[in-house]
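Removed: one protein chain of the complex. Kept in place: all other protein chains.
Note that the chains take the letters A and B in the order they are written out, and that residue 1 is the start of every chain.
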Amino acid sequence: MNTPTKPAPGLTVDEPQPRKGKSPLRKAGTYLVMIVITLLFVAPILYMVIGSFKPSDKVLNGLAGFIPEDLSLDNYTGVFDRFNSPATGYFYNFYLTSFIVSVVVVLGGLVVNSMAAYALARLRWRGRNGVLLAVILLVIVPFEAIAVPLFYLLNDYRNTYYVQFTPFIAQAFSVYLFYTFFVGLPKQLEEAARVDGAGPWRTFFYIVVPMSKPVFASVTILTFLSSWGAFLWPVMMIDQPAFRPLPLEISVFLGQPPTDWGQIFAFGVMLVLPLLVVFLVFQRWFIQSVASSGLKG
Amino acid sequence: MPRGWRGLKNTPPPMVRFPSHELEEVRVSTVSVPPVVDPTLDEPPATKRRDTKAALIMVAPAVILLLAFVVVPLIAAGWLSLHNVRLNSGRPATWFGLQNYTRLLTDPEFYRGLANNFIFAIIVVPVQTGLALGLALLLNRPLRGMSAFRTFFFMPVVFPMALVAVIWRLIYSRDTLGMLNAFLDWISFGHLGPYDWLGNAATAMLAIIIMSIWQGVGFQMIILLAGLQGISPSLYEAASIDKANRWQQFRNVTLPGLRTTLIFVVMVTTIFSFRLFDQVWILTQGGPNDATTTVMFQAVTAAFSENNVGKGAAITVVFFVIVLLITLIQRRILREEREVS
Partner (left out) sequence: MASITYQKMRKVYDDGTEAIPGMDLEVKDGEFMVFVGPSGCGKSTALRMTAGLEDISGGRLLIGDQVVNNKSPQERDIAMVFQDYALYPHMTVGQNMGFALKMMRIPKAEIRKRVEEAADRLSLTALLDRKPKNLSGGQRQRVAMGRAIVRQPQAFLMDEPLSNLDAKLRVQMRAEIDALQHQLGVTTLYVTHDQTEAMTMGDRVAVMKNGRIQQCAAPQALYDEPANVFVAGFIGSPKMNLFHSILRRGTDGGATLQFGPKELDISADTLARWPGLVDVPDGPITVGLRPESFRYTPDADPEQSLDVQASVVEMLGNETLVHFVAPVEQASDADVRDRAQASDEEESILAGAGKTVMVSRLVPPVRLSEGDPVRLTLDTTRLYLFDQQGDAIR
């Protein structure tokens, strides 16, 4: 073991600062706080999940609503049974509607928005700057600003699938996300592709898209989240059960007395399940998407 | 193979290079020479031609859709707001001038809605942002299990607001069976009596605020967390060498480093405060007595329930102008930031 040499006289050496590591007490305190906060966030979710397996009279039951007792799948089967006619709508129909709309919006959006972003990011054409500026400006426009006029213009197309997805396939924000990503790709790769004989289309499909997995994941997640939860638009455009998506239907369900809480919660669990699954499986992507969408702002 | 191309067979390379007298020397000429005129060079290069064609096709679907479903409605909103428009009544739209607007400006319900949105913003923006920042700071530590906590904190964001409203409807139930009432009853040993959260004008807005914060905090938290992680740790080290305590480090390193992100988050939350709709529609329908009515709620009600599309459009226009103002203010602040730094 070497003994450390003494510092030369005249030099002062500071006492080493105490490490940032906390005392076990502080650590425990932090964990305690975190757990309490977690409970606050998770409690309503837990309430719904547990309640979905309990008989309805035990759900709205004060704090006892949290107690898992008399668990069964009755509420779930009940939901399917309840929605059993064209008048009430069929449960699988609600699911199907949400599914069809979301899939078309997401997939259609990926294709349409990424292509446009690539043309803006990498190709040279007259009018490029104008269109780019227009897209950036349109990002500012929230859906609510155009909901009412769209409602008026599309009034004849209510109660269809396509009125629920067509207006949402192209999104200025998605184009913008793709654009900033494509612009950040190394240009030399695209030049190499060009020298190799790939034109704009083939460069896009064979080179750019495979290298853009992160942004495709981000856009998919963000679009799916907003599409599955769409409420304002269906409220205005859909009044027939056959074309109702899940969020709209659960609000209708809520408003039909007597309120069967168990079944409503079961409905809710089924509604949120795809989102939760995607979230838990693709957590890192999910959080990454949100973070990057914020930093881009 | 092109002429002159010799194959890849491993033949030994010829040893003789180009004899030097064959290769002309080229010297720089300082005399300027007029450019060669060649009419075939007037066409744009092949690359640009092909680019343009591909670009136009690639950009067409998005542009057409955006034009049709964003730009046109935006303009239509303006047009509609200047007319008296009734759907399904067989009567065409009649010119109304600014009457929709003047009626709005003298409508106490509209002001109430506007005020509610402002109240929402004034409370939610600082509270939700502050909470999000606090949570982000908590999560930013290198303790084990942080990612699990992060998952839980973020989970409500995954829930559509419509569903969140349904769950909290039960929580806010007005008898002692309601979750919140039962909880308050329990921790106050019966002193805090059951409240009619959603039915009482005084508490309805608060109820909606709390629920919205619950759902939204995770989103901001993630953005702020990303911003925090973008602050170089060496800044903190330098500060601690300068003997700055934790609070001083927060004020002088963290906050400035987060400035842009915070401004963005504040702007988004503010705009969101004016978009408020889902919860109100499901839980309170604007009541009781306009306690929770909002700008968007009135816009939708006007167009959808009252069949007064002109009024709905006018409200929408006002809403959009507000959003624009907020955005412009944020851009201005950010631009000043950039010029200063």
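Going forward, a contact is a pair of C-beta atoms (placed from the backbone, for glycine too) under 8 Å apart; a residue touches a chain by one contact, two chains touch by 3 or more.
Worth saying up front: this structure is predicted, and the values here are computed from it rather than measured.
In the complete complex, the hidden chain is touched by one of A:57, A:81 or A:196, namely A:196.
Within the full complex, the residue among A:79, A:104, A:141 or A:207 touching the omitted chain is A:207. Mapped onto chain A, the interface with the missing chain covers residues 186, 188-189, 191-199, 202, 206-207, 210-211.
One rule holds for everything that comes next: only the chains that are shown with their structure count from here on.
Between chain A and chain B, the centres computed from C-alpha atoms are 13 Å apart. Looking at the complex, you find that chain A touches chain B at residues 17, 27, 30-31, 33-34, 37-38, 40-42, 44-45, 47-48, 51, 59-63, 65, 111-113, 115-116, 118-120, 123-126, 128, 131, 134-135, 138, 140-142, 144-153, 155, 166-170, 172, 175, 194, 199-201, 204, 225, 228-232, 235-236, 247-248, 250-251, 254, 261, 264-265, 268, 271-272, 275-276, 279-280, 283, 286-287, 290-295, 297.
Residues 47-48, 50-52, 54-56, 58-59, 61-66, 69-74, 76-77, 80, 85, 87-88, 135, 138, 141, 143, 145, 149-171, 173, 176-179, 181-183, 185-186, 214, 218-219, 222-223, 225-227, 230, 240, 261, 264-265, 267-268, 271, 275, 277-278, 281-282, 296, 299-300, 302-304, 309, 312-313, 315-316, 319-320, 323-324, 327 of chain B are the ones touching chain A in the complex.
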